[in-house]
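If you scroll down you'll find the structure; I have some questions about it.
With one protein chain removed, the remaining protein chains of the complex are shown where they sit.
Letters A and B name the chains as they come in the text, with residue numbers starting at 1 for each one.
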Amino acid sequence: MNSPSADRYFEPTTRDIARRLYDAVNDLPLICPHGHVDPAMLAAPHYDYGTPVDLLIIPDHYIFRMLYSQGIALESLGIPRKDGTPVETDHRRIWQLVADHWHLFRATPTGIWVADELANVFSIQEKFSSASAQAIYDQIAEKLVQPDFQPRALFERFNIEVLATTDPAASRLEHHRAIRDSEWTGRVIPTFRPDAVVNLDTEGWHDHITCLSEVTGINIHNYSTFIDALKHQRAVFQSLGATATDHAALEAYTERLTSAESEAIFQRALRATASGDDARRFTAHMLSEMARMSVDDGLVMQLHIGAYRNHNPHVFEQFGRDMGADIPVHSEFTRALKPLLDDVGSSPNMTLILFNLDEATYSRELAPLAGHYPALRLGPPWWFFDSLYGMRRFFETVIETAGLYNTVGFNDDTRAYPSIPARHDVWRRASADWLAGLVARHIIDEDGAHEMIRDLAYNLAKTAYRMSS
Amino acid sequence: MNSPSADRYFEPTTRDIARRLYDAVNDLPLICPHGHVDPAMLAAPHYDYGTPVDLLIIPDHYIFRMLYSQGIALESLGIPRKDGTPVETDHRRIWQLVADHWHLFRATPTGIWVADELANVFSIQEKFSSASAQAIYDQIAEKLVQPDFQPRALFERFNIEVLATTDPAASRLEHHRAIRDSEWTGRVIPTFRPDAVVNLDTEGWHDHITCLSEVTGINIHNYSTFIDALKHQRAVFQSLGATATDHAALEAYTERLTSAESEAIFQRALRATASGDDARRFTAHMLSEMARMSVDDGLVMQLHIGAYRNHNPHVFEQFGRDMGADIPVHSEFTRALKPLLDDVGSSPNMTLILFNLDEATYSRELAPLAGHYPALRLGPPWWFFDSLYGMRRFFETVIETAGLYNTVGFNDDTRAYPSIPARHDVWRRASADWLAGLVARHIIDEDGAHEMIRDLAYNLAKTAYRMSS
Partner (left out) sequence: MNSPSADRYFEPTTRDIARRLYDAVNDLPLICPHGHVDPAMLAAPHYDYGTPVDLLIIPDHYIFRMLYSQGIALESLGIPRKDGTPVETDHRRIWQLVADHWHLFRATPTGIWVADELANVFSIQEKFSSASAQAIYDQIAEKLVQPDFQPRALFERFNIEVLATTDPAASRLEHHRAIRDSEWTGRVIPTFRPDAVVNLDTEGWHDHITCLSEVTGINIHNYSTFIDALKHQRAVFQSLGATATDHAALEAYTERLTSAESEAIFQRALRATASGDDARRFTAHMLSEMARMSVDDGLVMQLHIGAYRNHNPHVFEQFGRDMGADIPVHSEFTRALKPLLDDVGSSPNMTLILFNLDEATYSRELAPLAGHYPALRLGPPWWFFDSLYGMRRFFETVIETAGLYNTVGFNDDTRAYPSIPARHDVWRRASADWLAGLVARHIIDEDGAHEMIRDLAYNLAKTAYRMSS
């Protein structure tokens, strides 16, 4: 990269200050407390990435949803259909198709990440374009088979101190066991994600319960054995290094059911007669219940609110989940989260980290809540808002009210392994840029800004996710 | 205009880049795909504007609503009362009253447009003020009677490539026919706006239906003939050059009624017994139905959501509609638009352009939806947000997620004909200013920015509205 882009993303007027702040943290290790990297990648001593398209396009819904929005069929991008209908298999042709439409990603975070990845992970000098596409494909393909591009080698080159994956509650965590039992010392830890068993309306809920029974050896036939199985698995995850759980819900609604109510709903679910309202109330109750478990076992609780999943029925039917068709909805926290906060919001052993997709809640609800409740922390801007302007809005609407220390730094939340450094780099630069503006306006002094950038880049995430031990 | 104001609206630090981008598109023709200019103006070979107040004040609710908000009676501004009660007729006095309160428009888009109009359309050098008001009145009045200020002359001077008006579904389009049959070659096209017949609770709905029967020669006595008449008129509009329809609704709620339901509601409407709920559901159904028609006939569909019309009952009773008393309400799209999107959202022949008045939806719903559905595009910031900061917020909250190419450039949406160049100029400058910031921060390169500014200023609107043919 040439000299100007070393200052990329910085406001021109405060560039010198931003650069000093950024340089001070550029070499700090990456803390990755939440994401979706496949642990199989790091469990395998020798991992086969497939083609550049297998690695960079087919698994990345950020990329193909934008192409789809402009009328490009998912089949032509090699996205596999559920019914086995053949899709494009010529990966050079797919790569070219992406390159031919690369202008769609101008000024988007995806465009920024990919440009950074090509330059800094794959050392490619050319700009990605129709003309350069095939030559770039060659260069990437050549590198992917080299030993120093193996996942573990990249882990070290990326300077990752710890990487948390996200794993179903019923997982046997075989890849995490394999990593632990290997000679490799990289710190890769699981995160307990019970959505599939906790949300009664999950497709295949009974199968997930069966799995959970099998993996725990606990015969789940009522609410109480269900809770036992969850607690069992939380302990197993912790034994493999987990420090956190993760929960996704459409809304932040929480409530406490009585024992009789939870048992009755659970029995209806087992008989496949639970209603939509049952499912909603049970999820609300289980969020509260899992919060209590966190008070007991010390696992940090993450809550991701507001994604309406699989909004496009045709895409869901033909291609399945996580196909770029998840759309945010309006969120409410002040009333919805109150039952949970009444219960554990002031508990000294509790950490609940909130993420959501409705920026109107940042200043209205999230920052005031986090600025009061000892248990609450705010996650970084999530998903669509994991972007330069998304971060800027987060800083400007959250920090004045919540303060920096009720936030938790960054997490990349990605399944695109080679994009991890690019994503952290955007965060660190956005942080430096924002702080530089505060310094230039004499709102903070530069000494304070240096402490804050270290907190943003490293300390806050490590501390909030209890990763210091 | 003197030298500094040639850089007007640009951030000082990135002014040079912005200026280069702006200069590259300043001479491009104006594409005006949505607005409310009266086609009679352009149909008449010789048009009488009346006084400067007739042209610039009385029809412009942006101006008189602000004066009204500060306690100035609409009567004193010459706004006609429905009951014929006399109002101020001394237009010089009205003009002076406006000038005496011109400070109210500081930092507002209306203030910007009028200043630009006076300088660049009417070549007036003085600043508009109490002292200069009468002299400026004289200068405008003198120009309005000159041949080169006739609407068709201005059309060419404004460099308008195409101007779409907005016309009721039952219109005979006599002015468009007259323009077509004249020797003048300016491209002025109608837009099909069926709100008055589709929204059952419109005042005088039966009269509008009668008109529609008469103009089509189809006796509308049931739902099926109603649909036939709408299809008939869509074809007529297309034959006169229309490329789009336009629909306004309080909310984005859509649903599909069964044939029996739509017939039953329509019959109740004919008997004047339709309920509020009937009207709401029928509008929701008709949005979906019109979307299907668009798939068939290729007319681009525009949807304007969120204006609570005629909020002030006293103003409505005394002065009627469009009196500056329309107030936005909260919008929801993710759930509300789903039935329509399930139906046609992925259709390759469909374009649905969304406008709304709730900026919280930009990043939460509109950009994610447009960043997925092939049929969806986002209109530019509408009405209150057709302003420098409104545009800046639109760019910053929409583009990272939706990308530039799921937006449709600018439309002026104005009934104030002489303000058209000023409005496009604000858009082009706001675009150049935003892009210059991205270039300075190395988010995009300047070559890319040059392509983007051409798209923003010209290509996107022309393409999205299918105006190339």
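To be clear about the criterion, a contact is a pair of C-beta atoms (placed from the backbone, for glycine too) under 8 Å apart; a residue touches a chain by one contact, two chains touch by 3 or more.
Everything quoted here is computed from the prediction, not taken from an experiment.
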{"item": "Residue of A:Asp207, A:Glu317 or A:Asp342 in touch with the missing chain, whole complex considered", "value": "A:Asp342"}
{"item": "From A:Asp23, A:Glu126, A:Glu156 or A:Glu396, residue that would touch the chain that is not displayed", "value": "A:Glu396"}
{"item": "Omitted-chain contact residue, chosen from B:Ile31, B:Val121, B:Leu337 or B:Leu388", "value": "B:Leu388"}
{"item": "Hidden partner chain, residues of chain B it touches", "value": "4-5, 7-13, 65-66, 68-71, 103-109, 112, 308, 311-315, 324-330, 357-360, 384-385, 387-390, 393"}
{"item": "Residues of chain A (touch criterion as defined above) contacting the omitted chain", "value": "13-14, 332, 334-335, 338, 341-342, 345-346, 348, 360, 363-365, 367-374, 376, 396-397, 399-406, 438, 440-444, 448, 451-452"}
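One rule holds in what follows: only the chains that are shown with their structure count from here on.
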{"item": "When chain A is superposed on chain B by its C-alpha atoms, the rotation angle in degrees, nearest 5", "value": "120"}
{"item": "Separation of mean Cα positions, chain B and chain A [Å, integer]", "value": "40"}
